[in-house]
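Presenting subunit A:
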Amino acid sequence: MLLSRSLRTAALAAAIAIGAALPVHADEQFFPLQSYRVGPYAAGGTGFFGGFIDYLNLINIRDGGVNGVKLTWEEGETQYEVERGVEVYERLKNHPGVAAWNPLSVGIAYAMIDRITKDKVPLITINHGRTDSTDGRVFPYVFPLLLNPYSETSGIVNYIATREGGTNKLKGKKIVVLYHGSPYGKETIPIYQLLADKYGFSLEQIEVPHPGNEQQSQWLSIRRAKADYVVLRGWGVMNPVALKTAQKVGFPVDHIIGNVWSNSEEDVIPAGDAAKGYVAITTQASGAEYPVLQEIIKTVYGAGKGNLDDKKRIGSVYHNLGIVNGILNVEAIRIAQQKFGKRTLTGDEVRLGFEHLQLDPARVEALGAKGLFHSINVTWDNHEGDGRVTFQQWDGTKWKVVSDWIAPDWASLRPIIEKSAAAYAAEHNIKIRTSDDTAVSQ
Partner candidate 1 sequence: MSLVATAGGDALIVARARERATEASRVARETSRATDAVRVADAGVPVLTLQGISLSFGGVTALDGIDLAVAKGEIRAIIGPNGAGKSSLLNVVSGLYRPDRGVVQLGSERFRHVPTARLAAVGVARTFQNLALFKGLPVLDNVVMGLVHRRRAGFVRQILSTPQARREEAEARAAAEEAITFLHLDAVKHQLAGGLPYGILKRVELARALVARPQLLLLDEPLAGVTLAEKRELAAHLRNARDAYGTTIVLIEHDIGVVMGLSDRIAVLDYGRKIADGTPDEVRSCQAVIDAYLGVAHEGETELVI
Partner candidate 2 sequence: MFDYQFFIEVLVGGLLSGVMYSLVAIGFVLIYKTSGVLNFAQGAMLLFAALTFVSLVERGVPFWLGAGVTLVIMVALGVTVERVVLRPLVNQSPMTLFMATLGLSYVIEGAAQLLWGTQVHGLDLGINDIPFEVGGVLISQFDLFAAVIAGALVTAFALFFRYTRTGLAFRAVADDQFAALAVGLRLSRVWAAVWTAAGIVALVAGLLWGARLGVQFSLSLVVLKALPVLVLGGFDSVAGAIVGGLLIGAIEKLAEVYVGPLFGGGIEVWAAYVVALAFLLLRPSGLFGQKLVERV
């Protein structure tokens, strides 16, 4: 556990921590990290921020930064608590050269929307966050990259359809959504209903109260309902308990489909054998066989600068999500640099980079991430970027991809998102952007 890292120079860290203003170094792009390495969600936090930092390190060591611009960062522990996240935001926001914020916490992200919009710095909520922030016309600085909750819902239903042999086979099927009793858990309730109406499957949505360490009654209800599939929209300890309780009531585990927060090793390992055969959605495959991971192992961990204490976690779901997040951030900077020059960019300039973050499969392959994730296509008004999803199955020791890259039904979701975004705009007196308003402010 005692890991000596000398990622930052002592002087820099000390000076910033004490609050002294520093002159801008040569060219640097700074990532303030609202990480969480303690508390109930520490496992996810260490994996994600570990992967993110590993990738930033790779760019620094291998390439000497992005076109010579060094990447720097500083961590502020949040324990996943909103006010700690806000404190870290206030503390680090004046650091020179802030590129983007990546909190990996719905609560913190929400609390930052007003602040980052005012400060004109992008806020990246990969795979989570506010669904309607997909609408870049209303949320110019928020990027729920790859997958928002609605797309996830659609992706899961599409996957079930492929397993049944087509969307027309969904008719008459019974799907139960077991969701965490929190705003996060409830967010997709209307979308499942919408899809149920559209495809004609019957739907039951059952809540598990936080933290979810007891689910006997819910699973007995599921058994009584004779569900064909259970979608697990879980969180933390709720996931292994769901799998264990499913076993207890005799529900077949391979008919439980986990969502994007129920798809990590941490969710299945505690369930032991009960998790064998469990399937979950993901935007990024796990495993360390991809070239970019191999390079990280060789270059970063080889130099003793790896961020994970436990090397077995390299290539785990959260670690890979962190790496993909690193790729997306770095590529956004690279794209923005093509416009503004190879120097430290402002947050608003990086935002423009994100709004042109278009990585086709060929570019993804060139980045050494073929198979790790599919592609992304962010535009000024679509801040999600049409990420594809895939499904992985737990074999008792590791995740194995069991599907192609599946596309959610974006077209039918977009109107709902726009409606919600419009309501937000009205409530907050926000002028809806047009493509003419995307220029970087000076």
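As a working rule, a contact is a pair of C-beta atoms (placed from the backbone, for glycine too) under 8 Å apart; a residue touches a chain by one contact, two chains touch by 3 or more; residues count from 1.
Quick note on selection: all candidates are chains of the complex that A comes from, given by their letters.
Every value quoted in this text rests on a predicted model; they were computed, and no experiment measured them.
For subunit A in this complex, the touching partner among the options 1 or 2 is candidate 2. Considering their complex, residues 1, 37-40, 42-43, 46, 181, 206-211, 213-214, 216-218, 220-221, 223-224, 236-237, 240-241, 244, 247-250, 265-266, 269-274, 309-310 of subunit A touch candidate 2.
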